[in-house]
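Have a look at this one.
All protein chains but one are shown at their positions in the complex.
And now, subunit A:
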Amino acid sequence: MPAHARTLRQLLYALIGMPLGLAGLAYTAYVVAGGALLSLTVVGLPVLSAGLRGARLLGGLHRALARRLLGVATTAPPPPRGGAGLTGWVRAGLTDRAAWRAVVYLILKAPIAVLSMAVVIVGYGYGFGALTYPAWWRLIPSQADAVGVLRAGLPLPGGVYLDTWPRAILTAGIGAVLLLLAPLALRAVLTLDRMLVTDLLDARRLDERVRELEASRNFAVQESAAALRRIERDLHDGAQARLVALAMNLGAAKEHLEQSGGDPQTRELVGTAHRDAKAALVELRDLVRGIHPPILDSGLDAALATLAARSPVAVDLTVTIARRPSPAVETIAYFCIAELLTNVAKHSGAPRAVVGVEQNDGRLRLRVADQGRGGAQARGGLAGLTDRVRTVDGRLDIDSPVGGPTVVTVELPCPS
């Protein structure tokens, strides 16, 4: 930003900040302090809660101004987390730290607004007046000084009159200096404001940062599940469909060559290409199943039915889900059970596994049990699963004494 544009913005910020700062102080005094006093009565707390929400909005206004005009990069604090009903609303408002910090800002902003206005008036107002003094000092009506002599120009304290050209030009010089110093002074005052905005109005405080991270992590988890789905869909409509068509045409060509008794070398080449195309289809299908099994779109129970049927160990599967979890949770649940069944097949020595999926208290509980040799530890694949489960604040517990049985339980949050 060019220097003069920055100065103009700072000037604008100070000009807007003055009335806004005083209004903020008045608001705080009347609504918040009033609400706090009223809180001795039954209406007080709701009033205070509403007042705090208002303070939060005013804080937002200041934050927006600081961002637009001062370039202070801040993040709006996430909205207060409310319980249900009026009580929840009131409580959420009262315990909203961001709102209380906004109140502190509104109180501290008022003197800073006055100070920056003073800098504007002295630096720019007086500076401009003084600079142009030679142009207008002659127009000032003469007035009598302390000893009754008529003097032109403006008086300074101590009976000095700016009534000669050298003095007028000196005044203009001082005006020029004031105008030059004004932006620096304003910037210094606004640095204070800037610090307050960062400290009091920005979300980057630990608790809010945690919530922000929770929200962004949740977004990332959901987004990655959605991205995998898109990849699967694209492969299905694109590469897989093309390969099927290719294999079909190669099959038709192969049969045609066989019937027409074509050149043996061509027949062999076409035969090989046909086999390769079919093998590629199988490989691609296994790969895509590992990315996102499309049956998951029809629900976890349908997907687990196929998973159980394809498992090398016999699976006794019970799924009780009343309300579908988010796609990300479904995906994690699916791959957890897939991995756990693979473990049963590879390590337990048990011929069968019991898989249970149930949903209650806003949690999805997975349980994979076998009567095998036990001794499973949270290493390798299981450690990877634990990490994956933790991305949605879930937990994985392993109970696997040497000699068995092994029971692995996974709990995933799925708010209802």
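Of note:
The rule we apply is simple: a residue touches a chain if its C-beta (ideal position, glycine included) is under 8 Å from a C-beta of that chain, and two chains touch if they have at least 3 such contacts; residues count from 1.
Here is the rule we use: contacts and distances are computed from a predicted model.
Choosing from "Sugar ABC transporter permease", "Cache domain-containing protein", "Glutamyl-tRNA(Gln) amidotransferase subunit A" or "DNA-binding response regulator", the protein name stored in UniProt for the chain missing from the display reads "DNA-binding response regulator". Note that of A:Ala185, A:Ala302, A:Ile321 or A:Ala378, the residue touching the chain absent from this view is A:Ala302. The residue touching the chain not shown here, chosen from A:Asn249, A:Thr320 or A:Asn360, is A:Asn249.
The missing chain, though absent from the display, is touched by one residue of A:Gln10, A:Thr171 or A:Ser311; that residue is A:Ser311. Contact with the undisplayed chain is limited, among A:Arg67, A:Lys278, A:His347 or A:Arg373, to A:Lys278.
Listed here are the subunit A residues that touch the chain not shown: 233, 236-237, 240-242, 244-245, 247-252, 255, 274, 277-278, 281-282, 285, 288-289, 293-295, 297-298, 301-302, 305-306, 308-311, 314-316.
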